[in-house]
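Take a look at this one; I'll ask things after.
A single protein chain has been omitted from the complex, and every remaining protein chain is retained in its original position.
By written order: A and B. Residues from 1 in each chain.
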Amino acid sequence: MITVSRLLRQPATLVCLAFLLLLVVAAVAAPWLAPYDPSAVNVTGRLEGPSAAHWLGTDELGRDQLSRLIYGTRIALRASVQAVGLALVLGVPAGLVIGYFGGWWDRVAMRVVDAVSSIPALLLAFGVIALLGRGLTNAMLGVSVIFAIQLLRLTRGMVLAERELPYVDAARVLGLSAPRIMFGQILPNVAGPLIVQSSIYLGFAQLFEAMLSFLGLGVDVGDASWGQMLDRSRAYVGDQPWLPVFPGLAIMLTVLAFNLIGDGLRDAMSGARAPAPTWKPPPVRLVPAEPTRALLSVRSLTVAFPGAATVVEDVSFDIAEGEVFGLVGESGSGKTMTALALAGLLPPPGAVTQGSVRLAGRELLGLPDHELAALRGPEIGMIFQDPQSALSPVHTIGRQLIEPLRTHEGLSRRAALDRAAELLTLVGVPDARRRLGDHPHQFSGGMAQRVVIARALAAGPRLLIADEPTTALDVTVQCQVLDLLLDLRERFGMTILLITHDLGVVADVCDRVAVMRAGRIVEQAPVGGLFTTPEHPYTAALLAASGGAHA
Amino acid sequence: MPDRPLLRVENLRVSYEMGRTLWKARRFDAVKDVSFTVAAGETFGLVGESGSGKSTTGRAVLRLVRPAAGTIEFDGHDLGAFGPRTPRWYRQAVQVVFQDPLASLNPRHLVAKTLTLALRAGNDGGTGGVDELLDQVGLARELGGRYPAELSGGQRQRVAIARALAVRPRLVICDEAVSALDVSTQSQIIELLLKLQRELSLSLLFISHDLAVVRRISHQVGVMHLGSLVEQGGAEEVYRRPRHAYTRMLLDSAPVPDPVVQRERRARRRAPQELTEEEA
Partner (left out) sequence: MRKLILSRLVALPPMLLLVSVVVFLLTRVGVDPTRQMLGEGASEAQRAALRQQLGYDQPLVVQFGSWLGQVFRGDLGTSFFTQQPIVSSLAERLPVTLAMVAGGTLLAIAVGVPAGIWGALRAGSAIDRMITAVTSAGLAMPGFWLALLLMLFFAVELRWFPVLGFTRFADGPGMWAYGLVLPCVALGLHSAAVIARQTRGAMAETLRAPYVRALRAVGTPRRRIVYRYALRNAMVPILTAAGHEVVVLLAVSFVVERVFAIPGTGTLILDAVVRNDVPVLQGGIVLVACLVVLINLAVDVGYGLLDPKARPQ
């Protein structure tokens, strides 16, 4: 499947898999691979360094380190696989059941889980040893219990989220039995993270095995285990400093291999992540443009994602001072990318490849980010579709509202807060003073959008770019927010670029409108004309689909 | 009785747990005292804003939530008498199409597998197969070999509809079934639903926040607000002569794609006073 083929394209993961394969071979073929008997004592050749006869040297009894290391692989792998295997068998089904049924079972089980997991794995292993006697299997049992509990937690958490999804509801409505929904529908969808976690636990188990053996609680003294080799080396490092090096390296590389495979799996399953924002815009080919009297003048704007499609192609339009200009289109038409390109806020790796964007005669494309930042606020304001996500959830509204006032107007904190309260009142947030101390989650969607509008207006922009400002809102609230926008435009003589998919909204507030489709503008007209005599067939189809015909 | 309604909901109340202290849960009524009927072969449109309780009403009919009070009758059978396990015949009689077409399909299953599971759930000697289902919803047969992520939004929603049809239901609940789609896709899906209704004489409970869409598809309409059904009646009746103030406000708020109408409305809104506040 896709995941496997992605995995095979990660060199690091392949190297790790090869290394693990090597370990398995070493474990299986130890008697043939090891140059010496791992427990053959040789008092004359004690504590030797690496040499041709003993590649990794000998220990305090003259035993060959390399042979012991190879035999140690057996214990390392067995302990890891046992511990994680048992944990999966115990933890995953329990997590599925608890998460799926919820209720009292869940509450009681989770309290017990909390109690048990407040005992660190190492101490639980101590307890199990006290209970069942010494030995690696017993010791790893304690570790296994903790892994099982953590897998239970992980599974439960994912199931809680998964069972709210409509595909699970659909399965219930079809009458599928609970076990079939849990194991047939939900389990495949939570398996990915569980596999990743198991790989990481295999590494952890290796660390625990080493620690327990190091403490003398693991394998019998005769057997060779990496941790035990380290324990023995403690007393003799003064005489032979090489002693602790190789067993430790073996542990570290094994754990590293398990961890990196886990990481690789996670990356392969989640696909490529969006890169973080860059503050350096890539170079642009400026298109020479004749001067216009428009406030905003866009010429031949083209936005592309390297290696992927061109999302905006050759888009040109003018917006006159004081106008409300609508950019309308369906999803994927490139309207939002156009808006973000104007403000220099394209998500990387997207970038403007060519064009010209002039605001009051000044070219914006190619400006370094700090110069653009100085314009964002006093010249260009922007509001987004989802007001809640446009606000930092852990900061107060007041703190976020004063940002532009402090940045652009250099107001003191107190003066900025006073202005912020005025602004909130202006956009219709009641009890503004007190609400400055509230956090975003204490606001409804409509009120949050008012807050975001207030922030966008704080530095008095000449152009306001509103990207689907009412799409996330209910119709009655949408109506209020649109009224507010028009009201503010009149009061401050603002120019508005409104991005929307809703022709009703266009009809309501816009003076002129451009229709976008597949990255291009197909038609541009004053609102009256567009609705009565659409020129382009796509516009006509859009109008018909929106119920424009019989409104 | 020939004109007995297929679905009768009476005085339905559903409450949710808001949070709990050690001993008792704080509850909140999402649906209070809602009554309506859905006639066989007709569409009942349930319209309202977020938090109005329209989806919860649908989930109660689907038995995904347990009502706190009231009765739901399907074809004369009282759902309250079912006990904890919903009988198989009811699971086959009532199906659902959800809003999010991607999340409502299991992402790890091929389309064909999703449909096979549904067919098997409803299997009592029927003849149809996956291909017939795909034909029925207007999808190419080779799409059965794809994962939901490889389909467009409209195609996914067609698969979801096909899954609902697999058990040959009598009532399909469409919970915001077209709300996540672009307008042109929306009308195609609505056309499909209307076609299926004609061919299979399906009843639909069509839940949506979109007034225009509900008007296009419904015979009867109910308007919900804060958990209550504030108005119901024939679709044209409600839209042309709304009686309840909330319905009027809702109708006035939803912008229609006609600048002339919008300009008039705006003028009317401006006249009495400035903005009104609906929350503190």
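Here is the rule we use: contacts are C-beta pairs under 8 Å (C-beta built on N, C-alpha and C of every residue); 3 or more make two chains touch, one makes a residue touch a chain.
All values derive from a computational prediction rather than experimental measurement.
*Asks:* Where does the absent chain make contact, in terms of the chains shown?
*Replies:* Result: the unshown chain touches A.
*Asks:* If the hidden chain were put back, which of A:Asn259, A:Ser300, A:Ser316 or A:Gln354 would touch it?
*Replies:* Result: among the candidates, A:Asn259 touches the missing chain.
*Asks:* Going by the contact rule already stated, which one of A:Glu403, A:Asp418, A:Asp511 or A:Glu535 would touch the omitted chain in the full complex?
*Replies:* Reading the full complex, the residue touching the unseen chain is A:Glu403.
*Asks:* Decide which residue listed in A:Ala178, A:Val237 or A:Ala309 touches the omitted chain of the complex.
*Replies:* Within the whole complex, the residue contacting the unshown chain is A:Val237.
*Asks:* Of the listed residues A:Val357, A:Ala390, A:Leu530 or A:Ala545, which contacts the missing chain in the full complex?
*Replies:* Of the candidates A:Val357, A:Ala390, A:Leu530 or A:Ala545, A:Ala390 is in touch with the missing chain.
*Asks:* Determine which one of A:Arg376, A:His501 or A:Arg517 touches the chain that has been left out.
*Replies:* Touching the chain that is not displayed is residue A:Arg376.
*Asks:* Pick from A:Val4, A:Ala18 or A:Val112: which residue touches the chain that isn't shown?
*Replies:* The one listed residue touching the chain not shown is A:Val112.
*Asks:* For subunit A, which residues touch the unseen chain?
*Replies:* 111-112, 114-116, 118-124, 126-131, 203, 207, 210-211, 214-217, 230, 233-234, 237-238, 241, 244-245, 248, 251-253, 255-256, 259-260, 274-277, 279, 343, 345, 347, 369-370, 373-378, 380-382, 384, 386, 389-395, 400, 403-404, 407-408, 439, 441, 452, 455-456, 458-459
One rule holds in what follows: only the chains that are shown with their structure count from here on.
*Asks:* How big is the gap, in whole Å, between where the Cα atoms of subunit A centre and where those of subunit B centre?
*Replies:* 33
*Asks:* Spell out the part of subunit A that touches subunit B in their complex, as residue ranges.
*Replies:* Going through subunit A, the ones touching subunit B are 165-167, 169-176, 184-185, 188-189, 330-331, 428, 430-431, 444, 446-447, 474-480, 482-484, 486-487, 501-509, 527-528, 531, 541-548, 551.
*Asks:* Quick check on the complex: what are the subunit B residues that touch subunit A?
*Replies:* Checking each residue of subunit B against subunit A gives 49-50, 59, 62, 64, 86, 88, 91-92, 94-96, 98-100, 103-109, 117-118, 121-122, 160, 163, 167, 182-184, 186-187, 209, 211-212, 216, 249-250, 252-259, 261-262, 266, 269, 275-280.
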